[in-house]
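Every protein chain of the complex appears in place save one, which is left out.
All chains are identified by letter, namely A and B, in their written order; residue positions are counted from 1 within each chain.
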Amino acid sequence: MRLEAIRQALAALAVTEEVEVVKIIPAPKPAEGEEAAKPTEVREKVSQTMLFTPDYKKKGFHLDIKVPPAELPAAAQSLIDQGFFLEAITGVDWPKEGQIEVVYDFNHWDELCRVVVRARTDRDQPAVPTISHIYSGANWHERETHDFFGVKFSGHPDLSPFLLPDDADYHPLRKDFKA
Amino acid sequence: METKELQPSIIHLAPLDQVLAIGRANSLWPMTFGLACCAIEMMAAGASRFDLARFGAEVFRPSPRQCDVMIVAGTISKKMAPAVKTLYDQMPEPKWVIAMGNCAISGGPFAFEGQYGIIEGADKFLPVDVYIPGCPPRPEALIEGILELEEKVTGSRRWPRVQCG
Partner (left out) sequence: MNAPVTDKSLAVLDRTAETFVLNLGPQHPATHGVLRVKLTMDGEYIVHAEPVLGYIHRMHEKMGENRTWAQFMPNTGRLDYLGALSYNHGYCLAAERAEGIEVPERAEYIRCITVELNRIASHLLWFGAFVLDLGGFTPLLYAFDDREQILDLLESVTGARLTFCYFRFGGVYNDIDDNFITGAKAFVKRLRSRMPMYHDLVTKNIILIKRLKDIGPLSQELCRRYGATGPVLRGSGVCFDVRKHEPYSVYPEFDFDIPVYHECDSMARYMVRMDEIEQSLRIVEQGLDKLPDGPVMAAKAPKILKPAKGDYYAAVEAARGSFGIRVVSDGTNTPYRLKLRSPTFSNLSLFSEACQGMILPDALALMGTLDLVIPEIDR
């Protein structure tokens, strides 16, 4: 029930992306005596709304949504309105795509409902808006993500080094980091 | 802070020095200074079962100015190292350093290629007297380390060595 409510609230924010889908078309049944032809693979570009409800047993979360960075505060606002709390914020570096993914984990006290909100930003100039004015706890998580990945959270009150030494100018969890 | 070269005293009284050494060795005052996991074993060594008081080393002082021994119990990160150095400098002479646990000896499990955060061993910037290996060392090992330090101070061992195996 909670899941359905938050799904509806967030659905409008989800991005629509061109996703390459591999379709396997089975070969027609071979006539007798003939060898069976291999099934053909067809790659198609399909536009898809990036809002999934994965199998909880397999993945460990109920709702997985990708939003454009600008919509993060709106998503956080509708989550806090429904009583969700923030578990963590983290980044994932994808150098091949030239992107950094910022991942937000939410959970609810009363009913088990884990929501994952993702946003991707450019790897060279990573920036997403802060949600620390909505979830005060996000302040530290965002500082940590800035430390590790160099993601600028615009509007954040203080992005000085947090877990790293005061003079640190490196971002150690980027894949190309060398000590 | 400026450190002055201290003049060694002109007259040395060998018997007096020895008496002082025995006095110091039998009541070492360690600093209440824990960095990580090893600090818990240090607490355990001071608490009921292992009772470091039996060896006169239970007076844990929170202030470096009242301490003889610094037990470096845990990983020294690059951010923490200046603070550790300051604490060591604030201790009055004579003073000793025990490196407790693998992290304080060599970086332990956290020394790997490409590491960016830790100092690989307390002896990179402190004169370490006794090394106690383990991850973390058992309280008995810490007690043995203290006895070892006593031996270093006085030149002779107060307690018999336990033969193992």
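The rule we apply is simple: a contact is a pair of C-beta atoms (placed from the backbone, for glycine too) under 8 Å apart; a residue touches a chain by one contact, two chains touch by 3 or more.
These figures come from a predicted structure and were not determined experimentally.
Although one chain is omitted from the display, it touches the following shown chains in the full assembly: A, B. Within the full complex, the residue among B:24, B:95, B:138 or B:152 touching the omitted chain is B:138.
Touch with the hidden chain on the side of subunit B covers residues 32-37, 39-41, 43-44, 47-49, 62, 74-75, 77, 79-80, 83, 87, 109-110, 112, 114-118, 135-136, 138. Within subunit A, the residues in touch with the undisplayed chain are 57-61, 80, 83, 85-88, 90, 92-93, 103, 105, 107, 109, 112, 114, 116, 135-137, 139-140, 148, 161-165, 172-173.
The rule is short, and it goes like this: only the chains that are shown with their structure count from here on.
Mean C-alpha positions place subunit A and subunit B at a centre distance of 48 Å. Across the complex, subunit B meets subunit A through its residues 78-79, 114-117. Partner subunit B is touched in their complex by these residues of subunit A: 164-166, 170, 172, 177-179.
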